[in-house]
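There's a structure below that I have some questions on.
A single protein chain has been removed from this complex, and every other one stays in its place.
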Amino acid sequence: MSQKIAGQVTLEDLSRMCPTISRRTHPEFADGCAFEVEVGAVRFGTGVPVMIAGPCAVESERRMIELALSVKAAGADMLRGGAFKPRTSPHDFQGLGLEGLKILRAASDLTGLPVVTEVMDVRLVELVSQYADMLQIGSRSMQNYPLLVEAGRSGKPVLLKRGMAASLCEWLGAAEYIASEGNLNIVLCERGIKTHTAGEYSRYTLDLNVVPAVQAETFLPVIVDPSHATGMASRVEQASRAAIEFGSDGLLIEVSTWGRGPDAQRPLCDADQAITPETLRRIVEFVRERKSGAQSRNDPMTSLARHARASGR
Amino acid sequence: MSQKIAGQVTLEDLSRMCPTISRRTHPEFADGCAFEVEVGAVRFGTGVPVMIAGPCAVESERRMIELALSVKAAGADMLRGGAFKPRTSPHDFQGLGLEGLKILRAASDLTGLPVVTEVMDVRLVELVSQYADMLQIGSRSMQNYPLLVEAGRSGKPVLLKRGMAASLCEWLGAAEYIASEGNLNIVLCERGIKTHTAGEYSRYTLDLNVVPAVQAETFLPVIVDPSHATGMASRVEQASRAAIEFGSDGLLIEVSTWGRGPDAQRPLCDADQAITPETLRRIVEFVRERKSGAQSRNDPMTSLARHARASGR
Amino acid sequence: MSQKIAGQVTLEDLSRMCPTISRRTHPEFADGCAFEVEVGAVRFGTGVPVMIAGPCAVESERRMIELALSVKAAGADMLRGGAFKPRTSPHDFQGLGLEGLKILRAASDLTGLPVVTEVMDVRLVELVSQYADMLQIGSRSMQNYPLLVEAGRSGKPVLLKRGMAASLCEWLGAAEYIASEGNLNIVLCERGIKTHTAGEYSRYTLDLNVVPAVQAETFLPVIVDPSHATGMASRVEQASRAAIEFGSDGLLIEVSTWGRGPDAQRPLCDADQAITPETLRRIVEFVRERKSGAQSRNDPMTSLARHARASGR
Partner (left out) sequence: MSQKIAGQVTLEDLSRMCPTISRRTHPEFADGCAFEVEVGAVRFGTGVPVMIAGPCAVESERRMIELALSVKAAGADMLRGGAFKPRTSPHDFQGLGLEGLKILRAASDLTGLPVVTEVMDVRLVELVSQYADMLQIGSRSMQNYPLLVEAGRSGKPVLLKRGMAASLCEWLGAAEYIASEGNLNIVLCERGIKTHTAGEYSRYTLDLNVVPAVQAETFLPVIVDPSHATGMASRVEQASRAAIEFGSDGLLIEVSTWGRGPDAQRPLCDADQAITPETLRRIVEFVRERKSGAQSRNDPMTSLARHARASGR
């Protein structure tokens, strides 16, 4: 009686759709371990969450350097910052472009923290790769397949954000585009989805259920962006702790120094979701305490995560 | 150029829509404190999360008593269990009804733990009130206004679950129906919303952003149901910890002893999301450690929550 | 590798969940015909759409009578009007109650048009049944199972609106509650669902795909409410025509005479979605022309609809 609907895929199709990254086709990961992705001295997927922090957009060298030093002091492992910004309107600030890349490189070199930045344009993958340690594919680009292929070919580690309406299958399909070019250095990033609550009391709906689901279906690490998933600075700390408790392999957080010092300026984009370096420091401390506590106590936090993966959940 | 759309309400309308429960109209709660709801010796809204646990449905006296003793031993503060079950099909198990209520009362008396159970039928509010310590209004009944009015009139504490597509305004409007009958003993409960991910890798989408949003808009306590919000037993522990980190005033968890002992049976409903008493015990320990640790260290966990409320976030 | 999620049902489960109303279990409806539901002289499911019109809420006898005469003159087959109104806040106008029922009865008697009105309270099913020709179960009540059971027992025809987040399975499960009490006089009504577009440019998202899906899965008639599905008076005519082209067995439309005459008042609820009697007349004419044209030309409009049903699509 039922009639077929075009284009339906389910998790059962992953063996065929994503043979390179699916746990189903990789018995060597049956013990539940993640593939470890290295970005400089930083490693994702070890069980210790990676903390990435920085401004939404690079706005000037002075401010970027200042902020990079602040987030390093707060305990971050990596820097983030946008040189090319995808904006809803062409009349909004689009980022500093190449100048932004150079500033990011300088900030990275100064602090010793590897840097991730977004590439939106397939023609700029090579350029961005010269300056960044990791390429970010943003939510709006998750199904920009030519971009995924070039990011794969670049050999650079890739941070692949989830599209705001992406199913898990669609997201993993996007990762497969990168992986099938021979590049397994992929870290997935949940950042909130669009739902009927759209904008009533949060920017997006943080979907933490997807974190263990990703870990069950692929051996790639997965982190969470609590800044976009809430859209409100006052919730980022709560969301960060929640993401870690849910098993996230790291966090990607927007930070600003707005309101501090004589010339502190409101950020040009997404000011309302940027936390201060002090809040970042509390989040880092939380992560470290939880993890060391978990290890010393043989806490279910670590064993559970491992079990969840081992049993394919 | 724009034309008005019927029926639009925003949080700005809460002063008018929900004058009894809105923080906006209650300067006495401006310090960010919650109204404390008492259920027997249990108090919601004190800063110490309340743990409610029990089976999806009451299935027999022997099994309910056994489970009640188990969850008490695991550290739960209150019992849950369904005597009247809302089921998608009339041909599914509908609960034991009055017999179930009697069993719940017996289990509560034996353990000393107060019990909450769902009432779906406005004609049964009085009957259920005779046996239960707290009335649960389920998600499907969130906008059953006659039921809300009678629950309000009963004077009993009420656990009001969020409808699966309810906006925050609609949810608080439902609470106002209870409150405007003179009954402020209301605890709200987030339990996951319907989104485009429907069923791909979780039962619902756990919406933790709504927890601080509720706390900003009303002084009523709010708890989280990680069982329905995930639909998978293997994720309930993660979701519970995440909810606590997000500031939840408690947890409502489904537990079973399925698979243990010679005659342990699969629960008649929602078996796939019921955790064991051992997992419950770990969750209780997590909650207690976090809270005592937070207090001894003057941890942002408590001060932040208070701050968030004080500043109306 | 995948783990089971609690509570998942698909259309394949309908034989078990909804044996009374599923086409799958009723070979006598294999020819694609609908079950015809009679409300007085009006019949749903014949292939000729039924036009139901009237105010959101009954506000006074004079205005209801005036409007009833207007919608009859415009060609409507049935009256609608709310005596008991489900409102988001208890402080909004709740309807005239019993007085409203009496006014509706008088308007029906005067015009000869059968009347449908909402019943929200299970205790009032008997009362409302004394005055109304058809009981409406509103969206917020779609899963009020005790109410569905009593509506079934009343023997009255029932108009069952879809919940705003209901899956097709959940909606048909609700209809099964009525039907399994021996009452097959059920007409389903799509009225828009909640989506991420919530309120940006329409009240709900009109989901016309569900109309043929209902017709494929059950032999019960299904109509569309273009008023709530758009929330804007200026779109109701377009939405009505679209629903008819999609195969709807009728329309449920809100009408007012606001702005006409010296004392015409803005309706107390949902004013922005109420059309004028003139617009209703154009919609009625459209429906009649399309249907007579379709029959005289042996148009795919009718044969397609029949075919769609016959082949179970």
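Per-chain numbering from 1; labels A, B and C assigned in written order.
To be clear about the criterion, a contact is a pair of C-beta atoms (placed from the backbone, for glycine too) under 8 Å apart; a residue touches a chain by one contact, two chains touch by 3 or more.
Every value quoted in this text rests on a predicted model; they were computed, and no experiment measured them.
**Q** I'm checking contacts with the chain that's been left out. Which of C:V210, C:I223, C:L251 or C:C269 qualifies?
**A** The one listed residue touching the chain not shown is C:V210.
**Q** Please identify which residue in A:A53, A:A83 or A:M120 touches the non-displayed chain.
**A** Hidden-chain contact among the options goes to A:M120.
**Q** Considering the complete complex, identify which of A:N144, A:T218, A:T257 or A:T279 is in touch with the unshown chain.
**A** A:N144
**Q** Which parts of chain A face the unshown chain closely enough to count as touching?
**A** Within chain A, the residues that touch the unshown chain are 3-9, 16-19, 86-92, 120-123, 140-141, 143-146, 149, 163-165, 167, 169-170, 173, 176-177, 180, 194, 196, 198-199, 201-203, 228, 231-232, 234, 270-273.
**Q** Please output the residues of chain B touching the missing chain, sorted low to high.
**A** These residues touch the chain not displayed: 1-3, 11-12, 23-24, 165, 194-198, 200, 216-217, 312-313.
**Q** List every residue of chain C that touches the chain not included in the displayed model.
**A** That gives, for chain C, the contact residues 10-11, 165, 167-169, 193-197, 200-202, 205-210, 212-213, 229-230, 232, 234-235, 237-239, 241-247, 282, 300-301, 304, 308, 311, 313.
Following the convention adopted for this analysis, only the chains that are shown with their structure count from here on.
**Q** Chain A and chain B share one sequence, so how far apart are they rotationally when you fit their Cα atoms? Give it in degrees, rounded to a multiple of 5.
**A** Copies differ by a rotation of 180 degrees.
**Q** Would you mind working out whether chain A and chain C touch using mostly the same residue numbers, over half shared, or mostly different ones?
**A** same
**Q** Taking the mean of the C-alpha atoms as each chain's centre, how many Å separate chain A from chain B?
**A** Centres of chain A and chain B (C-alpha means) sit 32 Å apart.
**Q** Just give me the whole-number Å value for how far the CA centre of chain A lies from that of chain C.
**A** About 46 Å separates the centre of chain A from that of chain C.
**Q** Out of chain A, which residues touch more than one other chain, so two or more?
**A** If we look for residues of chain A contacting two or more partner chains, we find 11, 165, 194-197, 311, 313.
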